[in-house]
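Sharing a structure with you now.
What you see is the complex with one protein chain gone and the rest in place.
Take a look at subunit A:
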Amino acid sequence: MERPERAAAALAVQPRANGCSGAGHGALRNGYVRGLSPPDTQINHIVHNGGLYKRPFNEAFEETPMLVAVLTYVGYGVLTLFGYLRDFMRQWKIEKCQNATEREEQKDFVPLYQDFENFYNRNLYMRIRDSWNRPICSVPGAKVDMMERVSHDYNWTFTYTGRVIKDIINMGSYNYLGFAQKAGTCQEAAAKVLSQYGAGVCSTRQEMGNLDKHEELEKLVARFLGVESAMAYGMGFATNSMNIPALVGKGCLILSDELNHASLVLGARLSGATIRIFKHNNMQSLEKLLKDAIVYGQPRTRRPWKKILILVEGIYSMEGSIVRLPEVIALKKKYKSYLYLDEAHSIGALGPSGRGVVEYFGLSPEDVDVMMGTFTKSFGAAGGYIGGKKELIDYLRTYSHSAVYATSLSPPVVEQIITSMKCIMGEDGTTVGKARVQQLAENTRYFRRRLKEMGFIIYGNEDSPVVPLMLYMPAKIGAFGREMLKRNIGVVVVGFPATPIIESRARFCLSAAHTKEMLDTALKEINEVGDLLQLKYSRHRLVPLLDRPFDETTYEETED
């Protein structure tokens, strides 16, 4: 750990976020809150791990205040007791049961529905269901229109009033660079290709579905990432779940991060390899697993593993944290394993020219064996890609399940990706792309700083455009979603069991399309709602990253 004075001096010569010259909002550095405590007692978060990091890596996950945790459990306890009461009333026909049940004649058969597994759905989710699945009726750009719906039976059924709520500030779409537009160069190019090629492809890549547009796209993606070759697929989820089984199989080892996305987990399970999970972004945990794998080999036979594949993501969308890529690559080289990097949220959103997390850390793309990403988030299209060495991609063209069985990308979508990627790279002759990347970085810094100053607990890295705001209590999840909609701001809230039981949150996704006025409006409303719901839990005590102990008190399901 370096001392604050040296760190501050080192900081003065560090490049600004994403290489852009920020307007200097007086941004906070390293979690320092000015005027709060003298410098020598401040906790220093700069990680200068033997020179691996060229810029400060600020990540913070403030600990839940104990009172809040206790009250959250009280909340869930009360909801559970009332749930049992309501179930009792429904069973004895005091209350009308609106869930799917079997007919009276079938009651003696083996039950069709597991009613306990549906307990949470009936009694907790149904109460706040109106915060999800909201129908939108315009392009999800910086502002979006939503169909208004009301429920007269406590969210069991919805009816549309017919009114459309216009111009809701959209803080939930993964529209990082603002390419979700209905007018502009991308849209015109896509419309032209639509009239030229039609909408459907009607075949898989290996049969008749390989268009010249696909070849053009793949060459462009390879150039964008700085790799030898790339391949594009129709669906981002399917890219992960169908290609990991093509890369690893039985007798291989997968080391996957705790908070990996469901597509990576599904792909890992489908492959048949042994899966070991390391603590989120914790390099000591990963190194221990690697050492054990190399020393002890496979479980019973002690033979060496055929392959060791490390699965990480660029930005984790639920936590807002960025992977410690320099350390992962150093470990990968030391223990001779392979790295699969899923840049779904970080491609286009990080790095001085939007090339992703590899550029953000200043590393070489050749160090990452398999670079995967999606076109859904920053490019405003659909689909995924995998980039890497030419032999790898040629192998995947033959052996990937997506290539053989899944329909290829639709031509207008391909054109949207090509146009937006050229825009980001600057090859369309304008500086629009670069301006967007810089705008996103500025928006990120500004938004996070303002939220921290207001006193909310925000998770994740300073540079990540995904901002989780902690809510904790189950009632606040529904209240926050509804209050923000009343104030014309659309947010995504998420609670247990998708997150750990005390860590429910609201997740903001920033976009380059958000202007400062929009962000200011949103911040003003969040401030009001925060005061109304008492969400300002932060005590400005950030958990120092290096002090979090690594211990072995979590027990994972081992597959043997």
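Please note the rule applied: contacts are C-beta pairs under 8 Å (C-beta built on N, C-alpha and C of every residue); 3 or more make two chains touch, one makes a residue touch a chain; residues count from 1.
Everything below uses one rule, namely that contacts and distances are computed from a predicted model.
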Q. Of the options "C1GALT1-specific chaperone 1", "Septin", "COMM domain-containing protein" or "ORML3 protein", which is the UniProt protein name for the chain that has been left out of view?
A. "ORML3 protein"
Q | Identified contact with the non-displayed chain, of A:Ala60, A:Leu177, A:Val221 or A:Val265 | A | A:Val265
Q) Which residue among A:Gly51, A:Gly162 or A:Pro500 touches the omitted chain? A) A:Pro500
Q | Contact residue for the chain not shown (choose from A:Thr64, A:Thr204 or A:Thr521) | A | A:Thr64
Q.
Using the document's contact rule, name the residues of subunit A that touch the chain not shown here.
A. 63-64, 66, 69-70, 72-74, 77, 80, 114, 116-121, 125, 132, 256-262, 265, 277, 317-319, 494-502, 553-557
